[in-house]
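Read the structure below first, then the notes.
Here the complex is missing one protein chain, while the rest keep their positions.
Take a look at chain A:
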Amino acid sequence: MAYRFDFSSLADYTPVLVQGVATTVGLTLIGGVLGVGIGIAGAAARSSGNAPVRFAVGSYVELIRNTPFLVQLFFIFFGLPSLGVRLPEWQAAVLAMVINLGAYATEIIRAGIDATPKGQIEAGASLGMTGPQIFRYIILGPAMGKIWPALTSQIIIVMLGSSVCSQIAVEELSFAANFIQSRNFRPFEVYFLATALYLALAIALRWLLARLGDRMFRGGARV
């Protein structure tokens, strides 16, 4: 029983798909940048901060890594309004992604920081550099270079995971696909296309991040 693909009915929905792709890209971009930023701050705090700070960051990391993203998203979108914090869908989605990526990125980046040879830290100290200067100029770059492939994978996981945000009516790619198939009744074609688009986005993002890593952490990769 051969299935006959018919993509013709999809043409009318091109603007919806474009809108969906743009939203997914936008969520990933903002979530990725802010999430990695939180990861760097969290890793720095966890490696060098005082005990209460280390405990707080550790708790955050474990809480996020051991609960489902969907529940985290619902907690922010449906739960927080009970405390008077009412976020629009889009902002709730970004916040959930940032918090989620931030926790994973903290752990990944910390591994890179831990791999810094002690002698390099001593060399910085013996040149009169302060702890924060040593972190920023000596530790961070090579650490990011070492863990960049792992971080890239995590950012892609978060991009793919953003499909979950359709559950709170964020009009990203999955939401668009769902919307279209409910109108044209061609779910196979629609999800076939959505899958292809996610795949293309993921490959493009991986390629872009690899280039970015080469440029930013050139030396780190040389170690």
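Please note the rule applied: contacts are C-beta pairs under 8 Å (C-beta built on N, C-alpha and C of every residue); 3 or more make two chains touch, one makes a residue touch a chain; residues count from 1.
Here, contacts and distances are computed from a predicted model.
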Practice task
Could you check which of "Amino acid ABC transporter ATP-binding protein", "PASTA domain-containing protein", "Urease accessory protein UreF" or "3-methyl-2-oxobutanoate dehydrogenase (2-methylpropanoyl-transferring)" matches the UniProt name for the chain that's left out?
Solution key: "Amino acid ABC transporter ATP-binding protein"
Practice task
Taking the full complex into account, find the residue in A:71, A:85 or A:123 that is in contact with the omitted chain.
Solution key: A:123
Exercise for the section: Just name the one of A:8, A:67 or A:133 that touches the chain not displayed here. Expected result: A:133
Practice task
Please pick, from A:112, A:142, A:161 or A:213, the residue that touches the omitted chain in the full complex.
Solution key: A:142
Completion exercise
Hidden partner sits against chain A at residues 117, 119-120, 122-130, 133, 137-138, 141-142, 145, 217-220, 222-223
